[in-house]
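With one protein chain removed, the remaining protein chains of the complex are shown where they sit.
Per-chain residue numbering starts at 1, and chain names A and B are given in the order in which the chains are listed.
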Amino acid sequence: MIGSFVGVLYDGFAYGMLLFLLSVGLSVTLGMMNFVNLAHCAFGMLGGFVAVTLINDLHWPFLATLPAAFVAAAAASVVFERVLYRRLYGKSDLDQCLLTIGIVFMSIASAAWLFGTVQQPVQLPSWLRGSVDIMGRGFGVYRFFLICVALALTGALIAMLEFTRFGARVRAAVDNQRMARGLGIDVDRVFMLTFALGSGLAGLGGALAIDITGLDPSFALAYLVYVLIVVAVGGLSSIGGSFVAATLLGVSDTAGKYYFPEISSFLIYLVMVGILMWRPAGLFGKR
Amino acid sequence: MALGEVKSASVDHIARRAKWHPLEIVFWLTTPLPFVLTPDYLQLASQIAITALFAISLDLILGYGGLVSLGHAAFFGLGAYTAGLFSKHFWGEPFSGLLLAAIVAGLFGYALSFVIATFRGLALIMITMGIGQLLLEAANSLGWLTGGADGLQGVKMSPLFNRFRFDLYGVTAYAYSLTALFLCFLVARRVTNSPFGLSLRGIRENSTRMLAIGAPNTRRVRMIFTIAAVMAGIAGALLTQTTETVSLETLGFQRSADLLVILILGGVGRLYGGVIGAVIYMIARDQFSGVNPQYWYFWIGMLLIAVVVFLPNGILGGAARLLPKTWVRA
Partner (left out) sequence: MLRLFSGFAAVSALVAASSAQAQVKIGMIVSYSGQFADTGIQLDNGFKLYMKQKGDTVAGKKVEVIRKDVGGIAPDLAKRLAQELIVRDKADVLGGFELTPNALAAGDVSAEAKKMMVVMNAATSIITTKSPYIARTSVTTPMLNDALGTWAAKSGGIKKVYTLVSDFGPGHDALNAFKEAFTAAGGQIVGSALFPVANMDFGAFVQAAKDSNPDAIYIWTPGGTQPGAIGKALNERGVDTTKIKILGQDELTGVSALKSMGDLGVGIITAAMYDYNLQNPLNQEFVKAYQAEYNREPDIFSMGGYDGAQLIYRSLEKSGGKADGDSLIAAAKGMAWQSPRGPVMIDPETRDIILDVYIRKVEKVNGQLRNVEFAKIEKVKDPVKAKMAK
């Protein structure tokens, strides 16, 4: 009983970390920059395809593909930011919605054209596969890896945004553009870099997730709902909030599947609606 | 005296808004043209009319109530299943099914309006989405009632007025859907141009000030939400009745999201935005996917981006800025 409980907790936490990795970039773009970026998962998909191509065709080691996925998604996002996103900063969020959905549609068709509609085969290196047996329970190695990456990333992001000069500039630019400009901050550039950071994180999340989620052109839409749930429950612009929300959703979802499989498909929505009714701004939201 | 002047000015204002613009009349006069010009496209025309009605319903709460919903398909699906189940278990006469669907969706909307009226922003979007998904999961697990993932089987409609059957060409379907659209549009137009509609605009623009001048917010928001739910239910019932199919995806997230795209594309807060959005989006989809069944998404995406870049605030919003002032009304 205790054994299964520990197992469920571990799996749930790891699943939560997967959700966190997929959505943390959105708490930067939607949360901090206040841009309704529904194309978030399209950048994630880009990261996924970069990783798969590098592994399967160029035989790169898995770990080396992760930074490549980050860089590719970040670089692509800069192009989009300069050409399209920038026009809509501070404009109607409905137009932002329409623009980014348009990008999603185009990314799905482009991915289908370039890579076909087939499920991309994802094979992890052998040291990340399988599980370790502790007291008769199997603990998945890749899950452990996901947890480590997520923890490291959370630490690094919070440190960067709270304690560095760049972080201070970002917060200033986001909170009060005009004031920030007055203080000599190049708001335009800060926004571009922040956006690249958010999209890069999406690409990294995509590359890490595809072993579990699989990868085909529908990726850009299929996980959008989950990602939005994490950000909304965590509270906008809070990295820590997203972390806690992802953990909570992951653990409750996994526990539901294990203990109450009859209602498991309802659970994630019930938890979300419940939390948002109790705290409409999310667990750690300021507004 | 002064009070009387203010009053007569506001009555004037309302009367001016309620007057029909010539463009509106022209628009409605063109709607029966497909019967003559494109008789092979009446099924499409019928589904466009249904989507337009659904979009108007969303516009009432988004454009006038200021509530963004990503779960509006809940009412659409509820209406669709009500009409479907009614025809299966009772009788296939369309009007009674339509009425019942409107009532059921309206009651659900009224009940739900108490829950959601106080929320705004992202929380509201996600709560409506969550409720929509919960309803979808419920319909999926109530397979004995809804037919589950295969869709409800046994939906059979009797001819309209016992005379006009729902034919392969879609003549009856389009006539029926178009009439329903027009009647619901009249109601929506009346509602939005009434003092009630104006106070809703006030709430959308500045809800604190509206409270300060003594207009209770939540009650009005609840009322418009219920009206919108009724119309969405009617749209769902129309789809069921004209296609004799009901499936889980009438409740799905995709339908809610597509609808939002359609409304934003056309222009929010103008009633006609939803209609224009439905016409353009569905014709574009039909044509693009006919030419390029596998990659039509690309062209639709490009259309959406082009509209955002060249016609901000939707097609009507953008057109309003390009056309002479006297032609359009905010």
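Please note the rule applied: a residue touches a chain if its C-beta (ideal position, glycine included) is under 8 Å from a C-beta of that chain, and two chains touch if they have at least 3 such contacts.
All values derive from a computational prediction rather than experimental measurement.
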| item | value |
| --- | --- |
| In subunit A, positions touching the absent partner | 4, 7-8, 11-12, 15, 18, 108-109, 112, 116-123, 129-131, 133, 138, 140, 142-143, 211-218, 222, 254-255, 257-258, 261-262, 264-265 |
| Missing-partner contacts on subunit B, residue numbers | 35, 39-41, 43-44, 47, 137, 140-141, 143, 147-151, 153, 164-165, 167-172, 239, 243-250, 289-290, 293-297 |
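We take it that only the chains that are shown with their structure count from here on.
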| item | value |
| --- | --- |
| Inter-chain centre distance, subunit A versus subunit B - centres from mean C-alpha coordinates, in Å | 33 |
| Touching residues on subunit B, where the partner in the complex is subunit A | 68, 115, 119-123, 125-127, 129-131, 133-134, 137-138, 140-141, 253, 257, 260-261, 264-265, 268, 294-298, 300-305, 307-309, 312-314 |
| Residues of subunit A touching subunit B in the complex | 84, 87-88, 91-92, 94-95, 97-99, 101-110, 112-113, 225, 228-229, 231-233, 236, 265-266, 269-270, 272-273, 276-277, 280-282 |
